[in-house]
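Every protein chain except one is present and positioned as in the full complex.
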Amino acid sequence: MTLKILYFAWLRERIGEPSEQVETNASTVSDLIAELRLRDERYDFAFSDLSSVRVAINQTLSDFDATLDGASEVAFFPPMTGG
Amino acid sequence: MTLKILYFAWLRERIGEPSEQVETNASTVSDLIAELRLRDERYDFAFSDLSSVRVAINQTLSDFDATLDGASEVAFFPPMTGG
Amino acid sequence: MAVIVQEKDFDLAAELKKLAGFEGTAGAVISFIGLVRGDASLLALELEHYPAMTTKALEEIEQMARTKWGLVDVRIVHRFGRLQLGEQIMMVAVSAPHRRSAFEAMDYIMDFLKSRAPFWKKEHGINNNIWVTANLDDEEALTRW
Partner (left out) sequence: MAVIVQEKDFDLAAELKKLAGFEGTAGAVISFIGLVRGDASLLALELEHYPAMTTKALEEIEQMARTKWGLVDVRIVHRFGRLQLGEQIMMVAVSAPHRRSAFEAMDYIMDFLKSRAPFWKKEHGINNNIWVTANLDDEEALTRW
């Protein structure tokens, strides 16, 4: 499947792109992260501490175990600091 | 001594006066209340339930045991409902 | 830093313009407005107060809050007289370095205004006029601080 992946804040800076299209067979968010980390050390660095990474699937906050069934947009970002 | 006594809210309404000058030898607020209650049944009625009466001496919230030494203005009112 | 007791209405926006903290010294500004809320039978709300004591009592509350939470600024405006439905009764504005202290200070000020500011409210209704009874919880709330 084709996924649109978005990166925000220091994840965007470390990866060097705000978004990209990815062709993947990953079934969960964790699988997707594992695939990305193998691709380039920029990704490996960005995802090196998952305790400070959050994920949203189709604009809804989700978790790393979540399935990518029905996902079209996946976003990675640090814990939010609104307000 | 001469005291200025003020009444607010339903104490003012029951007594029928917002303020008056009183000549008294009362040494505490309780003594003063006892004197006033003997004076007229309007006072007796106004002070019949002291749990819903508060007192300020010289514009500072006080209590019934407080001495009237140095008092020039004594105010009686129900519990406050500001805000 | 100001306490204003007046019969006429106030303008929150104008009061906020006078509040210190918008120059980078405060991270949070909270304002509260109390209004005459209507119910089926209420016609007007009458606020009586003890002029010689009111400003003094409000200034004490303000000073305590200021010291306790290191506030940047505080403004309190409280009206008296006869107010119609929907009219503004009072306002408090607080500026503080951080959100948490602004919130707690506002809560503190409101708790003390309820039970330590010499105001009394009479509800003028269609059928009768009734002095608002102080809530015992309001008095108890002061023990929190």
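Letters A, B and C mark the chains as written, and numbering starts fresh at 1 in each.
In the analysis below, contacts are C-beta pairs under 8 Å (C-beta built on N, C-alpha and C of every residue); 3 or more make two chains touch, one makes a residue touch a chain.
None of the values given here were measured: they were computed from a predicted structure.
All shown chains touched by the missing chain in the whole complex, by label: A, C.
The missing chain, though absent from the display, is touched by one residue of A:M1, A:A34, A:L50 or A:M80; that residue is A:M80. Residue in contact with the omitted chain (choice from C:L35, C:M64 or C:V132): C:L35.
Take chain C: the residues that touch the chain left off the picture are 12-13, 16, 21-38, 85-86, 97, 99, 102-103, 106-107, 110. Residues 6, 8-10, 12, 52, 56, 59-61, 73, 75, 77-83 of chain A touch the missing chain (whole complex, contact as defined above).
Basically, only the chains that are shown with their structure count from here on.
In this assembly, A is the chain whose CA centroid lies farthest from the centroid of chain C.
If you average the Cα atoms of chain A and of chain C, the two centres end up 48 Å apart.
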